[in-house]
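Right after this comes chain A.
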Amino acid sequence: MKPFKALLTASTFLGAATAASATDLEVTHWWTSGGEAAAVAEFAKAFDASGHKWVDGAIAGGGSTARPIMISRITGGDPMGATQFNHGRQAEELVEAGLVRDLTDLAEAEGWRDVIAAPSLLESCTLDGKIYCVPINIHSWQWLWLSNKAFEDAGIPVPTNWDEFVAAAPKLREAGKVPLAMGGQPWQRKGAFDVLMNALGGKDLTLKVYQDKDAEVAAGPEVAKIFAAAADAREMAEGSNVQDWNQATNMVITDQAGGQIMGDWAQGEFQVAGEVAGEDYTCLPGLGVNEIISTDGDAFYFPVLDDEEQSKAQEDLASVMFNATTQVAFNLKKGSLPIRKDVDLNAANDCMKKGLDILLEGGVVTSVNQLITPDTNTQIEGLMTEFFSDKNITPEDAQARFAEIIASAE
Partner candidate 1 sequence: MAEAGLIDHTDAAAGSHSRALEGPRGARPRRVLSRRNIILYGTLFVVAVYYLLPLYVMIVTSLKGMPEIRLGNVFSPPVEITFEPWVKAWATACTGLNCDGLSRGFWNSVRITIPSVVLSIAIASVNGYALANWRFKGANLFFTILIVGAFIPYQVMLYPIVIILREMGIYGTLTGLVLVHSVFGMPILTLLFRNYFTSVPEELFKAARVDGAGFWGIYFKIMLPMSLPIFVVAMILQVTGIWNDFLFGVVYTKPDIYPMTVQLNNIVNSVQGVKEYNVNMAATLLTGLVPLVVYFVSGKLFVRGIAAGAVKG
Partner candidate 2 sequence: MASVSVRNLDLSFGDVKVLQNLNLDIEKGEFLVLLGSSGCGKSTLLNCIAGLLDITDGQIFISEHNVTWEQPKDRGIGMVFQSYALYPQMTVEGNLAFGLKNARVPRDEIKKRIARAAQLLHIEPLLKRKPAQLSGGQRQRVAIGRALVRDVDVFLFDEPLSNLDAKLRAELRVEIKRLHHELENTTMIYVTHDQIEAMTLADRIAIMRAGAIQQLADPATIYNKPYNKYVAGFIGSPSINFIDGTLEAASDPVFKAGETKVDLSRYAFSGNGPKPGPVTFGIRPEHIFMDKAAVDEPFRANVEVDVVEPMGADTLVWSKLNGHELRFRVDGQTPLKKGDRVKVGFDPARASIFDAETEMRL
């Protein structure tokens, strides 16, 4: 009965987001920084306009604080209406356990597959041919953000790629700047490493290591180069005593640091601070070396609810999130790329347009999160955290341990 009913409601709903009876729907997420909050407000606005009520369940502290709460609530039998997860394999088991709602009917009715920007986005929502989540944005990790003013202060031109940036580091030091801002959290360090691998090693190397889990390659000379670059980064990051990524971004915004390797979400922070791309800061996708971006990003999952009205509201929300207008509004604020290719992004700034171009040209590399399990991910995070904070660990040692982790990965 359920799929049928879902189909029914979906079809009556198509196109117009009215006529629905008002239902409160609790949405949990961990978007609490300035740009993130502004973006999520767009969803809330659109959902409220459809006659329902968005009950905001933001939990600060990032995914590591929020995720256990979300999982506990879903498994504890008190699920929320909808919840954020990252793309990838995080929610796999929840789906397998039948706790997450099947959205296939809605997706087919609305023709998601036809308008999706990259097929991999829907694929990561799919299990056994059924769609279980709404991808809402594309985030790419492979960006280098540079402070124009900082380089001006140091009396050198703004670099155009990673190597120039490394070369400029001593001058920045002289000018009393930290060349590379880097937060202390493990995911930031591991992220930076992956970016180095994507950009300096290229797509093939990334896939060999993370998709094929080829331990030989991981121990080989190509990856050794990446570790050498990471050692450079380690040196350049010395003196950035911050934890959160946006604090590190803030160092770039306030010109205390030369640059930061960070995903495109950092753009939201520049925007909130009133900085203009090209004038105040420079963005280099693929570190200016290898212009590829990954399709990381967020997705929303809808736990199975007993209440019929709420179930219907869930569908409405899913539809609102996928809707072209909300996609634009949301992603402009969030600083990420929309998941639809049929949207107009004239309002986007230079950096976003750069990203969009690369995306449409197919310069896409699969997100590492989709290739490895969270478990392997944290193992590598642990290694990178150690590596970046302890200069006594040589790149060679670190690489050896890296190869071991890859060898044992599932």
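How were these candidates chosen? In short, all candidates are chains of the complex that A comes from, given by their letters.
Everything below uses one rule, namely that contacts are C-beta pairs under 8 Å (C-beta built on N, C-alpha and C of every residue); 3 or more make two chains touch, one makes a residue touch a chain; residues count from 1.
Everything numeric here is computed off the predicted structure, so don't read it as measured data.
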item: Pick from 1 or 2, the complex member that touches chain A; value: 1
item: Chain A to candidate 1 touching residues, read off their complex; value: 26, 28-29, 31-34, 37, 40-41, 44, 54-62, 65, 68-69, 72-73, 75-78, 80, 244, 246-247, 250, 269, 272-273
